[in-house]
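A single protein chain has been omitted from the complex, and every remaining protein chain is retained in its original position.
To keep things simple, chains are lettered A, B and C as they appear, and every chain counts its residues starting from 1.
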Amino acid sequence: MLNVGIVGGTGYTGVELIRLLSMHPEAHIVTITSRTEEGLNVCEIFPSLRGHLDLIFVKPSIDVLSRCDVVFFATPHGVAMEQAQSLVDRGVRVIDLAADFRMKDLTQWKKWYGTDHSAQQLLEEAVYGLPEINREKIRNAQVVGNPGCYATAIELGFAPLLSSGLVDPRSLIADAKSGVSGAGRKQELGIIYSEIGDNFKAYGLGGHRHHPEIVEILRGITGANVELRFTPHLLPINRGILATLYANLNERSAHLVRTAFETFFENEPFVDVLPVGQFPDTRSVRGSNFCKIGLQISEDENSVLVVSVLDNLVKGASGQAIQNMNIMFGLDEKMGLNSLGLVP
Amino acid sequence: MLNVGIVGGTGYTGVELIRLLSMHPEAHIVTITSRTEEGLNVCEIFPSLRGHLDLIFVKPSIDVLSRCDVVFFATPHGVAMEQAQSLVDRGVRVIDLAADFRMKDLTQWKKWYGTDHSAQQLLEEAVYGLPEINREKIRNAQVVGNPGCYATAIELGFAPLLSSGLVDPRSLIADAKSGVSGAGRKQELGIIYSEIGDNFKAYGLGGHRHHPEIVEILRGITGANVELRFTPHLLPINRGILATLYANLNERSAHLVRTAFETFFENEPFVDVLPVGQFPDTRSVRGSNFCKIGLQISEDENSVLVVSVLDNLVKGASGQAIQNMNIMFGLDEKMGLNSLGLVP
Amino acid sequence: MLNVGIVGGTGYTGVELIRLLSMHPEAHIVTITSRTEEGLNVCEIFPSLRGHLDLIFVKPSIDVLSRCDVVFFATPHGVAMEQAQSLVDRGVRVIDLAADFRMKDLTQWKKWYGTDHSAQQLLEEAVYGLPEINREKIRNAQVVGNPGCYATAIELGFAPLLSSGLVDPRSLIADAKSGVSGAGRKQELGIIYSEIGDNFKAYGLGGHRHHPEIVEILRGITGANVELRFTPHLLPINRGILATLYANLNERSAHLVRTAFETFFENEPFVDVLPVGQFPDTRSVRGSNFCKIGLQISEDENSVLVVSVLDNLVKGASGQAIQNMNIMFGLDEKMGLNSLGLVP
Partner (left out) sequence: MLNVGIVGGTGYTGVELIRLLSMHPEAHIVTITSRTEEGLNVCEIFPSLRGHLDLIFVKPSIDVLSRCDVVFFATPHGVAMEQAQSLVDRGVRVIDLAADFRMKDLTQWKKWYGTDHSAQQLLEEAVYGLPEINREKIRNAQVVGNPGCYATAIELGFAPLLSSGLVDPRSLIADAKSGVSGAGRKQELGIIYSEIGDNFKAYGLGGHRHHPEIVEILRGITGANVELRFTPHLLPINRGILATLYANLNERSAHLVRTAFETFFENEPFVDVLPVGQFPDTRSVRGSNFCKIGLQISEDENSVLVVSVLDNLVKGASGQAIQNMNIMFGLDEKMGLNSLGLVP
């Protein structure tokens, strides 16, 4: 039985970790921290957990956390990089759901997150927690940077094409649409219901934090320079990301596309490549850890369209974090993650 | 042409006033004030108004406002009562969309709004702006307290029953459901999309500010004591209130119910009593100033059910305010308010 | 391991049975029937099930079904009563999710379902599958009539009050609101998105099929005559029922209410009575088998308000059916039903 700590349990990735871990036979939540809600029972904020959890939010304490086997940081960006080292020093493995350990490029980090990175050595050792490309490294990682939700959907959609050299890596377009829970649980005028309901818009067109993360990973896959146009949109749904991906095919590559995907994801427990002519909707993965992918070759065979969906709080955050935990501790990778999409 | 001022133009009742007044042939918006957004063009916040309005938010100024014929307060509770007297002294008529001039009962005011009322003399003169019961008083009012959105739906639904003595006034139940825009345009965790979307709940069960307002008005109609159970719920829709009203019928009253409604609202331009067996949905009044009402007598003829719907931002706020303005200035009561429900 | 058959697997209760049974350690789905989709893989209709189920829709066959330990009917009303007897004769136990075995009153059945009941003897033996009031009878039942979704929410909300004699049974009001999946998966103009989205309405005001079912059960609980006003409404959400219940308290009963609920549901695994001042929202039980209940006494102590929520497809249908299956076969009642509400 793994002893698990959660730092920052009041957000949506926090409650999703708790929900998923409550179905995990080998994980035991030891402590949940929150500075703002200290002393409150977790179920007061999330009544859905009543009867399954009897924990009080506590201030983060190195003593308590160091008794854990693994600590999840479900905190805003910048928190994990301050606290991870002291945990690692005490033999605790860390999975950060924020951006602190995703990008190696310190210049990009500073540009997008506004501060210098305060744990640069740890960052070097940290492993990007996308099992489909980094499974072996994750096994022994002390610190895992859990990928962003957009990043997971887009990287899984482009990876087979880039790794097999079927497309021009400078022709990538990711037209991505996300449910509102991706913006977190916070007081913000732009995400109140009356601003989002029965409405739709693009945002972040001047540049988005996930862009450099994605480019860095895709460049690692292809080895060549990557040019990616990335347009996020905000959907009036709670959960779910759908990324519509476009790329120009190299000559005589069209017939290789489907095989490239099927081979790349052959043994992947959580990626499902749909048959010809089928395309996934977001609800098919609602609450589940799957990424589902549909493929379409243009009539002139010059380009490929990939539709990639996942639940931003599961495969895009807490589910993938638990998948990483399972890998790190030698458990069955699917443990606790076998629930199916909630339809409708 | 009426010169109109709007104090507090950054909320939803503010932008709705602007939208409706832009279609009003006899109203000209002179000034829109906002302390927080001073200097910003109104269209920056509400791009839907681009091309129809070229006004900058300014600090409220008694000089500018006193050049208006009428000033709407689309501010939080407590603002109008501080500023109305000086406008009235300068011959400006005031319509307050908040609660400052709705209730005569100073004890209830203090209980629900937390402060003493600072304009008690003006409050005595002020008229409750529900045209269907107060039209003549509104004509000459210097200050109108525009009814709350729940209050309008519930009062219009019970008024014919109480005024004709068909029901027991101590048996009233109002099970009311409101769209989220009724909560205003503000940063608040409880109304972000992820808390409201695909979800439904009751709230304010320990007591709601609109309760004493409604009871005071209903008591005025019946002359007797009123007991009202009022349960508000929050709907995952932008606009619209639907109130399901229950009352116990006095003996041999059932057959008089429909006539009571048809008579009460006979010449009302904005209340529509639906035929037998028809019941309104909220969208049928979306964006329009109508209140639509459906009626059902229970099989045993012991009780009556009334379904009353309106758009909380129109008949429940800004539309009714303009209707009041039309009455106050001797204009056609329907002027600028003839748009139909947006369906779907 | 139980062998399970599902008759009529193309609706929402069908796919929900499949989703829930896929997490049930002691159930094995042997066959899923559909006349209309014969030959199609179940996953073609419900891609969320891909990888977890490899079954083809087949025509219902008594031979195949009789090899099952239990057969769920997720069919329209009127199907189970034609087929149940032959299954029971072969030792197969039947759980009908439609209305065929819910009401004993044959006159009411004919009135609301338009035909004579064709399995009257079986109906007499059949047990109403609400474990909280019928657990012992369910254990040995050959045929269980699984309660309707509205019925479950309303009966659980009124049962403690009626069984302990705290309220006037002729004063009951159930103002109930349901998500659209309660209307089933069918081509119908009234439930297309454009008719429901950003909209809200009451319906069935002239009488609703669930009304006699509820009254029959409540009368059984209290022993006295029950008068119930029942107003269903249609919410623009996928799943969830919230019933707002009103009843007049007998004198000096107010202080007994909470204890009545806590006692009645003391050992119930799936009913959660919330603490004073807390009220449930529908999402807190989304995808889970819980019914959550909040209580409020009116200030004058003359009446009580109960808010009861459940997921219409889980505790209101397929989850409760599995709960009944667990009871019938001596399994842990919670087996396969321990997932928590999906929030947000």
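Rule of thumb we're sticking to: contacts are C-beta pairs under 8 Å (C-beta built on N, C-alpha and C of every residue); 3 or more make two chains touch, one makes a residue touch a chain.
Not measured: the values here are computed from a predicted model.
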Among C:G145, C:P212 or C:P236, which one is in touch with the chain left out? C:P236
The one of B:T10, B:Q83 or B:S181 in touch with the missing chain is B:S181
Which residue among B:Q85, B:Q108 or B:S339 touches the omitted chain? B:S339
Sole contact to the chain not displayed, among C:A84, C:A141 or C:I196: C:I196
Among B:V15, B:V71 or B:L130, choose the residue that contacts the chain missing from this document, as touch is defined above. B:V15
Go through chain C and note every residue touching the omitted chain. 12, 180-181, 183, 185-189, 191-198, 236-238
By the contact criterion defined above, which parts of chain A meet the unshown chain? Give residue numbers in ascending order. 173, 175, 177, 194-195, 197-203, 205-207, 227, 229, 231, 233, 235-240, 242, 244, 246, 277, 279-283, 286, 294, 296, 298-300, 303, 305, 307, 344
What is the set of chain B residues that contact the non-displayed chain in the whole complex? 12, 15, 19, 22-23, 46-52, 181, 197-198, 238-239, 272, 274, 278, 280, 283-288, 292, 338-344
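The rule is short, and it goes like this: only the chains that are shown with their structure count from here on.
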Averaging each chain's Cα atoms, the one nearest the global Cα mean turns out to be C
Do chain B and chain C, two copies of one chain sequence, contact each other through the same residue numbers, with over half in common, or through different ones? same
Would you mind checking which chain's C-alpha centre is most distant from the centre of chain C? B
Rounded to a whole Å, what is the gap between the Cα centroids of chain A and chain B? 45
So, in whole Å, the Cα centroid of chain B is separated from that of chain C by 39
Do you know which chain B residues sit against two or more other chains? 194-195, 197-198, 236-238
